[in-house]
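Chains shown are a subset, placed as in the full complex.
We call the chains A and B, going by the order they appear; numbering starts again at 1 in every chain.
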Amino acid sequence: MEQPYALTNPVFAGFLVAAGLMILKLMLQGWITVYRMIHADAGLLNPEDLLPGPANRDPRPEQLEPNDYVERSRRVQRNDLESIPAFLAAGLLYVAIRPAPALAFTLFAVFVIARLAHTIAYMTGQRHEVRATLFSIGSLVVVIMAIQILIAGLRAG
Amino acid sequence: MEQPYALTNPVFAGFLVAAGLMILKLMLQGWITVYRMIHADAGLLNPEDLLPGPANRDPRPEQLEPNDYVERSRRVQRNDLESIPAFLAAGLLYVAIRPAPALAFTLFAVFVIARLAHTIAYMTGQRHEVRATLFSIGSLVVVIMAIQILIAGLRAG
């Protein structure tokens, strides 16, 4: 039987696309936080960040206070970190248990779309219900994959 | 030689069970936080969460203050995030270096049991010593796997 982690396996190719997008999303959020720190000239975390220099031309003690514009991006990233690493691990193992391609593509696509939409909803301050729905959809995809991984492992063991 | 990520490899089958359980555990903790937010009607993080609606029928400013019942679940999840993703990555690579099955099963089982017991101890407010012991056991499993991965990579290189 052909090995699952080959580019000739369409499910793996689909996962590469989903995983590549989600890893880029995760890294991009760090850069959005940096951009917001520079733009708001606030949201610093360390006493040494008040040293004058290229990263801080006009240091002021209140730059160390929480700034909601910056903290919001950090909250988005923390939310991502609660599900994207789990999706990456679950998806990689899911590829190995050889799921039906149509189901696999659907799960990968739903997760990617739900997480990107969650970030947009969070960054633009949409209602709690919108965020909660998008969070739940992404979470459910990971749960479905994890249950299938668990069953495949128990059956094979 | 047969490829490692096949269901016919008992070490991989064992890892699928351990990883499936740990991914479910990680996702479940997010849902416990949501349940506690609803139950305590508190622990919200964003100003927009005070909009009246299905998710918040009686908004009050103090809902944005930290609530220990909700925060405890978030602390459990943060603790999980410090070790479960590392376990998932370490375990996946560990499977590829073809460990002795008995040792691998033991490490996987010890990690899963230690992490589930850690959550129970944390959620029920057990003494620091209990949590610390369970945290240490899980951490040690990941360290052992990481050292073996490192050695295998150095030897093969």
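The rule we apply is simple: contacts are C-beta pairs under 8 Å (C-beta built on N, C-alpha and C of every residue); 3 or more make two chains touch, one makes a residue touch a chain.
Computed from a predicted model, the values in this text were never measured in an experiment.
Here 2 copies sit in place, and the number of copies making up the whole complex of this structure is 3.
We adopt the following convention: only the chains that are shown with their structure count from here on.
Centre-to-centre spacing of chain A and chain B amounts to 16 Å, using the average Cα coordinate of each chain. Note for the complex: chain A touches chain B at residues 1, 3-5, 68, 72, 75, 81-83, 85-86, 89-90, 92-93, 96-97, 122, 125-129, 132, 135, 139, 142-143, 145-147, 149-157. Looking at the complex, you find that chain B touches chain A at residues 3, 5-8, 10, 12-21, 23-24, 26-27, 30-31, 34, 44-49, 51, 53-56, 77, 81, 84-85, 88-89, 92.
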